[in-house]
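Here's the structure, in structure tokens; my notes come after.
Here the complex is missing one protein chain, while the rest keep their positions.
The block that comes next holds chain A.
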């Protein structure tokens, strides 16, 4: 139950490499923040700075109203779940969970009560006597979470906790983490490179790129109004399609010379038109915005992805359809864009045009 405040937080490594270029943010009490980005974007560094495992070279980090820049990790009253769990292999599950409490000089009875309570919440009561080597991946994950919640910390930190689990378990644990955090109402900061995890878990999302936050906001905000092409391409799977267009007054022309039958915002000669695969529909040639030739069809079950090539465009356009029987491979087909769901970006700055 705490707030975390980041004031122009920066990190420069001893070799001169600047990993974090300054982040300002207020994390509210009980909020679930997900930091997402490609590898090397600084998301783990940022989390480790909050944890106290990396030194902060500039700026201020506050937990509640306490400045913790120079406070040891153990004294920040935070708990962390690591990617590879980092359970102590020689200790039983019980001792793993009790270790932090023992160091904090809690009484035996109190430790027992707290560990049992945490074990009940996570349903690992039957495993308390086992060693970590006797547990499955999912059980280890639970124990790692148990070790975090047993201390009732001010902030939970998660460093890609689900990436070592198989797909099915990942979905299950994702839901459990969300439920758990809702129930405990503890502020949580969660790092992942998986945008589905990010979208489903977050109250607010930070998309990081090259040591800078590209956009901070709720998942749907980022999905509906991405502020840069980077965010637009990162959030949503499959990624948003980008089509470079020429604008002459109000007429938009595709690279192939095909004219679009709707108007683009004026003021720029070149624009990037962004459209999500689900906002494109297959239609009749009379209503078409664009004609494409099918290059690949990927059936996903509930719906299918159709990759269509268009003359003058480097990358295939992805269309998401419910019924894959609409087209065949190698066929030419017509598509129409949902006019409400068009995004325009400046190709020079990659930022969104209003």
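Things to note:
One rule holds for everything that comes next: a contact is a pair of C-beta atoms (placed from the backbone, for glycine too) under 8 Å apart; a residue touches a chain by one contact, two chains touch by 3 or more; residues count from 1.
FYI, contacts and distances are computed from a predicted model.
From the set "AGCS family alanine or glycine:cation symporter", "Cytochrome c oxidase subunit 3", "sn-glycerol-3-phosphate transport system permease protein UgpE" or "PaaI family thioesterase", the protein name that UniProt assigns to the chain left out of the figure is "sn-glycerol-3-phosphate transport system permease protein UgpE".
Only one residue in the set A:25, A:86 or A:288 touches the chain that does not appear here, and it is A:86. In the complete complex, the residue from A:100, A:233 or A:347 that touches the missing chain is A:100. Where chain A meets the omitted chain, the residues involved are 51-53, 72-75, 78-80, 82-91, 99-100, 103-104, 133, 147.
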